[in-house]
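I have a structure I would like to understand better, so I am pasting it below and will then ask my questions one at a time.
A protein chain is absent from this complex, but the other protein chains hold their places.
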Amino acid sequence: MTATLPTYDVDTVRADFPILSRQVNGHPLVYLDSAATSQKPRQVLDALRAHYEGCNANVSRSVHTLGTEATEAFEGARAKVAAFIGAARPEEVVFTKNSTEAINLVAHAFSERAIDPRFRLGPGDEIVISEMEHHSNILPWQLLCERTGATLRWFGLTDDGRLDESNLDELVNERTRLVSLVHVSNILGTANDVGPIVARARQVGALVMLDGSQSVPHLPVDVAALGVDFLAFTGHKMCGPTGIGGLWGRYELLQAMPPFLGGGSMIETVTMQRSTYAQPPMKFEAGTPPIAEAVGLGAAVDYLSGIGMDAIHRHEKELAGYALDALASVPDLRVIGPRTAEGRGGTISFALGDIHPHDVGQILDTEGVQVRVGHHCARPVCVRFGVPATTRASFYLYTTTDEVDALVRGLEKVRKVFG
Amino acid sequence: MTATLPTYDVDTVRADFPILSRQVNGHPLVYLDSAATSQKPRQVLDALRAHYEGCNANVSRSVHTLGTEATEAFEGARAKVAAFIGAARPEEVVFTKNSTEAINLVAHAFSERAIDPRFRLGPGDEIVISEMEHHSNILPWQLLCERTGATLRWFGLTDDGRLDESNLDELVNERTRLVSLVHVSNILGTANDVGPIVARARQVGALVMLDGSQSVPHLPVDVAALGVDFLAFTGHKMCGPTGIGGLWGRYELLQAMPPFLGGGSMIETVTMQRSTYAQPPMKFEAGTPPIAEAVGLGAAVDYLSGIGMDAIHRHEKELAGYALDALASVPDLRVIGPRTAEGRGGTISFALGDIHPHDVGQILDTEGVQVRVGHHCARPVCVRFGVPATTRASFYLYTTTDEVDALVRGLEKVRKVFG
Amino acid sequence: MTKVDDLYQEIILDHYKHPHGRGLREPYLAEAHHVNPTCGDEVTLRVNLADDTITDVSYEGMGCSISQASASVLHEIMVGLPVIEALARHDAFATLMAGRGEVEPDEEVLGDAVAFAGVARYPARVKCALLSWMAFKDALARAAEESIVEGSAS
Partner (left out) sequence: MTKVDDLYQEIILDHYKHPHGRGLREPYLAEAHHVNPTCGDEVTLRVNLADDTITDVSYEGMGCSISQASASVLHEIMVGLPVIEALARHDAFATLMAGRGEVEPDEEVLGDAVAFAGVARYPARVKCALLSWMAFKDALARAAEESIVEGSAS
C-alpha cells in the first residue's frame, strides 16, 4: 500500500511519468536510481516536442519569426532556471551540457596568466575540495593543478560519512584560491551545511563553488542565501532532458573570467588576427547551444515548482527515514553514510555482508528493482570506507514506500542466492 | 507547382516534417535557413520520445535493465554515426554537444607540454585555417595560439569565393602542425576539394582537420576516402536534435591526445592524489553524455540513409542551380560565393543593392520566408567581400523549387519597400 | 501586411532615406564606437557640449533602416537639449524599446521616435534601434567627464 504523505499525492505525481508503468523482468519497474538520472514527466516531453514541431530554429542571430520564437523560448528557459535557484538575473546562468562541463568551465578560468588576480593560479596556490566529491569535481581540479603547479587539498570524512571540518582553518587559508564542494553527496547522501566553510573562505579571500548536481533537483536552493560564488547543476537529474546543465556565477565574476570554448555566438567582433568577446552568458556559450534541451529544462523547472521544492524535499526526507528503518532490519546490511534522516538526502548506499554489489544489483534487477552498483564516480569514498563498491538506492518525487519495501524484499532474495 | 525531381519525391519527404505545415505571418512557412539548423522529421522526434518513455537511464555504469538498454541505445547510435561517415570503428566517434566543442577538443590537445610530438605546439609552430571559416573554426585556434605562442595563418579567398590555394606550398610547410578547414562553407556555399591540401599536409607531417558541419548533413562523407585525421560535425544541422555533435578522429590519434574535460566516465581509476584515464572515446566524454540526443542523432542518420545521401545531394544541387538562375533575374542582386552549381552546396548568400540584409530578411519574414541575415558567424568573409552582412538562403532535403520562387517574389517586395 | 507597416512606419523610412545630421563633425568632446555582434552593424558617434547643452550629435556607420533611422531621429531630438533632458529622453526611448510593444510612447517627449514603438515588438530589431542610442549614452557620459575636467581646470 502506498503511504500517502500529508500534502503530497505521490500517485498523482507518478501518473505524470510514462515510464513508471513499464515492466522489468516481469515485475513492475521499481526505479531507485534517480541519483544517476531522473525520469521525465510528460510535461517535459511535451515541451520538447512542441518546441521541435512549433518553432525549431537557431537562436540569437535571426530576425525571422521562427528564430525569434526559438530565442524567446531559450531565453525564457534561462530566466526560469535563474529564478529557480535564486539568481540575481538571468544572465548569471550559463547553459552547459551538464554539471561536469560547468565545473570544467570554472576550472579553465584559472591560470597563471589570468588577468583578474582572483583567477590567477600557480605554484604555492591551493584549491580545496573534499573526499566525498564526485569525480566530476575532482578531475577538473587535478588537471588544473597539473597545468598550473598549484596544490590540490581536501577535507576528509568522518566515520559516519560527514565532512570532517576539524581542520577547516588550516585547510582553507591565505593560499586557498577556491573551495569547491559537493552540496549533497551522490554516494553518501550527506547534505553539507556550507555556512562555516563559506565564512572561512570569505575571511581568506577564496572563491566558493558548489556542486549542486544532487541538491538543486531535491531541495530549495537559493544561491543568494548560500552566499557562494558558483553553482553547477545538471538537467537530467531534475526531470529535464539529457544534454543540458548550467553554471550559475555572480555576474561580476563571470565578467572577470576569460572565455573557455571559442566559436560562434561568444564573440563581439572577429578578425583573422584577433577577436573580442561577448558579455556573459554568451561569452561561455560557444556554438549552437542545447536549445530544445534548455526549453525542456525550463519545463522541468516549472513542473518541479508546481509541485513545490519544499514538498518534494519533505517527501524524500520521509522516504529516507522509512528506508533507513527498513534497511536496518536486513541482516548484515551496513549503511555507508549518515544513518539518520537528518542532514541527508534520499540516496542511501550500503554493503550487504560480503556479497559484491554487482551481484546484489543483478538479483534486484530480476525483481524489477533498479539500483546502481559500483563506485558511483566517487571512488575515494569507497576507498575511505574500505569497500570496492556500494549498492545505492536513490529516491525522487515519484518514489513510494512500496518501492522501498520491494527493495527490502529483493535483498532477502539476494541473501538467499549468495548467503 | 512543386517540381518533382527524378527519383526524389520531395512531397513525401516533407510529410515527415511536422513543422513544415505551419503558417508564418499568414503565409505557409518557407524555411530557407537549414544551414543554421535543420528541421526534424517525425522519426527523430518519435525516437527521442520512445527513448525517454521506454528506457531512460544513465549509461555505462549500470547492471540494471534500464541502464543496459540505455547503454545499448547510446552505443548503437555511436555505431550508426560511425558507419555514416565511414569510420573504421565506432570508438573513433566522440560525442560532443556540437561541432564547436569538437573543434575545441582538438585545439586543447595541443600544448607545449604535450607528450606526443604531433600535439606539441609552441612559438615558431603554425596552425593553418582559411578566410572562409566559421567563427567556431577560428576562435579555438586564436585562443590556442594565445596560450602557446604559435602562429595562426590562413588561406585567402578568390573573388568568386573559392579557396586561394596559389600559395599552398608556402602556407603549409615544415612549421605547420595542423590544417583545419571547412569542408563546405556555411556562408559562401563553397565545397572545398581538400585532396591537394591533404597531400601537402602529409608531405610536411601536419595533421588535417575538416569542419564537416555543412557537409556531413548534405553529401556522402567518407573519412577514409578523404584521408583526413579529424572531422567535426553537429547533429542539429542533419535532422538530429540540438545538444549533440561529434568528433571523428583516427583512433591512434585519439589515444595519443590528452583528455580535455575531466569528470565521471572518462577515468580508469581515481585517487585524491592522481588519476588515470579511460580509452577513447570515453576519455573525451566526461560526465553524463547527451544520451537521448545521441539516440536521436542515430535515428536521424537512419532517416538520411533511408533516403540516400546521394539523392539528397543531387536534390540540393538541382535546387542550387534553379535558385542561382532565379536569383540572376532579380535586379541589383549580387551572389557572394560561387555563381554556378558546380563545387558548391545549396547555400546561397547575396547582397540586394544597398538594402541592408536586416531589412531584406524582415520583409521576407512577412511573407513567411525564413532566411538568415547577418555575418553568419563568418565575419572575415563579409570583410573580404566588402559587405557588413549578407542575406542567406539555404536548402535541404525538404526544400522545393516553389520555395525558391517564394523567395524571389519576396525579394521583389523588398525592392518595392526600399527601392 | 499591417504588421510590417507597423515596423517600417513612413517616418522611419523617411529618416532612413533622408538621414538628418549624418557624418562625423568637428568639434566634439567625446566619441563612442558601438557594434551589434549579431549582425556586424556599427556606429561611430560624436557628442559636443557647451554649457551643459548638446550642441551637436554627429555619426557615421553601417546598418539597417531601423538603425540608420534611429540615429537620424536621435540627432534630431537631442541637439539643443540640456544634458539632463537628453538623459530623460534617452530613458524614455530605452523603456519604449524594452516594452515589447506594451509601452505607450509619449510624443511630447519622443517626437519622431514614437514611430519606433512597433520595433519593440520585434526583439531581434530592438538592438538595431538602440545601437546609436547606446553609443550616444556612452559618448555623453565621456563628454560630461571631459567638460567637468575642463571646467575644473579653468
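When the chains are written out, they are named A, B and C in that same order, and each has its own residue count from 1.
Just so we're on the same page, contacts are C-beta pairs under 8 Å (C-beta built on N, C-alpha and C of every residue); 3 or more make two chains touch, one makes a residue touch a chain.
Since this is a predicted model, take the numbers as computed values, not measurements.
Engineer: Omitted chain: which shown chains does it touch?
Structural biologist: In the entire complex, chains touched by the missing one are A, B.
Engineer: Please identify which residue in A:L171, A:V184, A:L324 or A:C382 touches the non-displayed chain.
Structural biologist: That would be A:C382, which touches the missing chain.
Engineer: Can you work out which residue in B:I267, B:L304 or B:L411 touches the chain that's missing from view?
Structural biologist: Here the residue in touch with the unshown chain is B:I267.
Engineer: Pick from B:P41, B:G67 or B:G296: which residue touches the chain that isn't shown?
Structural biologist: Of the candidates B:P41, B:G67 or B:G296, B:G67 is in touch with the missing chain.
Engineer: Which residue numbers on chain A touch the omitted chain?
Structural biologist: Within chain A, the residues touching the omitted chain are 25, 356-359, 362-363, 366, 373-375, 379, 382, 388-389, 417-418.
Engineer: What does the interface between chain B and the hidden chain look like in terms of residue numbers?
Structural biologist: Given the touch definition above, chain B has residues 60-63, 67-68, 71-72, 267-269, 278 touching the missing chain.
Criterion: only the chains that are shown with their structure count from here on.
Engineer: Please report how many Å separate the Cα centroid of chain A from that of chain B, as a whole number.
Structural biologist: Here the centre of chain B sits 31 Å away from the centre of chain A.
Engineer: Would you kindly tell me how far, in whole Å, the mean C-alpha position of chain C lies from that of chain B?
Structural biologist: 38
Engineer: Counting only residues that touch at least 2 other chains, which ones in chain C make the list?
Structural biologist: 38-40, 122, 125 - these are the residues of chain C that touch more than one other chain.
Engineer: Residues touching two or more other chains, restricted to chain B: which are they?
Structural biologist: Residues 25, 358, 362, 373-374, 379 of chain B each touch two or more of the other chains.
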